[in-house]
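Take this structure, written in C-alpha cells, and hold onto it; I'll ask about it next.
Only a single protein chain was left out; the remaining protein chains are all shown in position.
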Amino acid sequence: MIGPRTADPGLYRLAYQVGAELAGRQAVLLCGGLTGVMEAAARGAREASPPGRTIGLLPGTDRGDGNAFLDYVLPTGLGEARDGALITSADAVVAVGGNPGTLIEIGYALQRQRPLAVLGGWSVLDESGRPVPGVLVARTPAEAVTLVLGSAG
Amino acid sequence: MIGPRTADPGLYRLAYQVGAELAGRQAVLLCGGLTGVMEAAARGAREASPPGRTIGLLPGTDRGDGNAFLDYVLPTGLGEARDGALITSADAVVAVGGNPGTLIEIGYALQRQRPLAVLGGWSVLDESGRPVPGVLVARTPAEAVTLVLGSAG
Amino acid sequence: MIGPRTADPGLYRLAYQVGAELAGRQAVLLCGGLTGVMEAAARGAREASPPGRTIGLLPGTDRGDGNAFLDYVLPTGLGEARDGALITSADAVVAVGGNPGTLIEIGYALQRQRPLAVLGGWSVLDESGRPVPGVLVARTPAEAVTLVLGSAG
Partner (left out) sequence: MIGPRTADPGLYRLAYQVGAELAGRQAVLLCGGLTGVMEAAARGAREASPPGRTIGLLPGTDRGDGNAFLDYVLPTGLGEARDGALITSADAVVAVGGNPGTLIEIGYALQRQRPLAVLGGWSVLDESGRPVPGVLVARTPAEAVTLVLGSAG
C-alpha cells in the first residue's frame, strides 16, 4: 500500500477501504508508516474485524514518527531510499493517489515485477501514448485488491 | 542523465547527443554507469571536444561493471537504491527513453524538485489526465538540455 | 540481534538462547533474516513458549532467502545498506560472534545510541586501548538481554 503523506477526505476513505480489504484477505499491510494515505490504510486494516497486521517502514530514524495504527514500526534511516525497500518487501502493491513518491514506488513495483494496481492516482503512458503494461487501473478499493491478490473466492 | 540499460540505435544516438550537449555546457555528466543510454550519454560527453567529465554511480559492488566512458566509477553496492542517490546528486535531470528505472528517477527528480526533461520516454498524467507539472517534454537533445540548464547564450 | 551468517554449534546455541530470552521478554526479534546466527536467534524465539515474534530484513530481493523461523520476511534489495536500517529499527542490539557485518552493526548501534551488548564477538578499543563506551560485554545470553533491556523484575 503506497501513497502520499497528505490525503483529502476522499483519498483517506479510499485508502482506509483498501486497508480493510487487505485485512479481510489476511494480507499483512506494509506501508511507509507516516500520515495521509499511509495512516488511512493502516487504520483501515487495524479497525477491521478481525484486525489485520500492519508494518511501517519509516524514512527517518525516529520510531515516534510512525502513525498510531502500526503493529511494527521500522525507522530505517534511509530517507527516500526506503521506497525501494518497501516495494521489494511487498508481494503486491496498491497505489492510492498520485505524487512523486508514489511514482517512485510504481517504478519499483514494475522493476521488481510486483502485481500493481493504481487507485485514483497518476497514470503512466508509454512512447505510443498507451498505458504501460503492469500498471492496473482500479475503480474501487475492492477491485484494486482483487487485481493484485486475485479473487478471494 | 538517466535511462534504460538497453538502447536501440535511435535511443543510443539521442542519449549520445545529450551527453555531447552537456559537455558543450561544461556540465558534469552523472549517470548510472552501465550500458545502453547510460553508456551512450557518457560516450557523447567524453567524445566531445573538449571532452566533458563523466561520473557513474553503479548499483553493484564491482568497478568493472562501469562502461568505458567514465572518469569516475563509483560502485555503490546499493542495488536500485542508488537511483535516489543519483538524482539527489544531480543539479538537473534528462531522461532518455522509458522503463521502470527511468520512472523511479522521474519520481525522485520531482520529489527533489530538480529541473527535469524527458526525451523519447514515458509520460506521466495526473488524475485529470494532464501532464504532471515539472516533467518537461523535449523533442531534441539540445532542447532537453536547454530546458533543464537554461539557454546557454 | 545481529551476527554472522555462519555459526559453529557453540555460536548457534548462544544465538538460539538469546532469541529465547528475547521471546521470554515479549520482545520482537529483528534480524538479518539469513542463516547462521540470524537463523539461530529467530529459531530460539519461535521455539520458545509462548513463541516470540520474528522479523527478518534481507539484503537481497528474494523472499525465499529468508530462514524458516521468520514471521515477517522483508527483502529490502538494499545489499549491505540494510544493516543500517536494521539497527536503526531496533530498540536494543545484541551482537553474537564477530565478523565485518557485525562490526558495521556495532558502529550503527553506537551511532544511533542503541543499547548494545556483545556476546562472544570482537571487541573495540579506543585510542587509549580501553573498551569503547557503549559496547557492553556479556558472558551469557541472559546477561546480554538483561544488559540491553534492563532486568525483567
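Lettered A, B and C in written order, each chain numbered from 1.
Everything that follows uses one rule, which is that contacts are C-beta pairs under 8 Å (C-beta built on N, C-alpha and C of every residue); 3 or more make two chains touch, one makes a residue touch a chain.
The structure displayed is predicted, hence computed values, not measured ones.
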Pick from C:19, C:77 or C:120: which residue touches the chain that isn't shown?
C:120
Out of C:7, C:40 or C:81, which touches the unshown chain?
C:81
If you put the missing chain back, which residues of subunit B would it touch?
28, 30, 55, 57, 61, 63, 72-78, 81-82, 84-85, 88-89, 91, 112
Residues belonging to subunit A that touch the chain removed from view:
61, 77-81
Touching residues (missing chain, whole complex) on subunit C
78-81, 83-85, 98, 100-111, 120-127, 129, 132
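Convention: only the chains that are shown with their structure count from here on.
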Quick one: superpose subunit A on subunit B by CA and send over the rotation angle as a multiple of 5°.
180
In whole angstrom, how far does the Cα centroid of subunit B sit from the Cα centroid of subunit C?
40
Calculate how many whole Å lie between the centre of subunit A and the centre of subunit C, each centre taken as the average of the chain's C-alpha atoms.
29
Spell out, as numbers or ranges, the residues of subunit C touching 2 or more other chains.
61, 77-78, 81
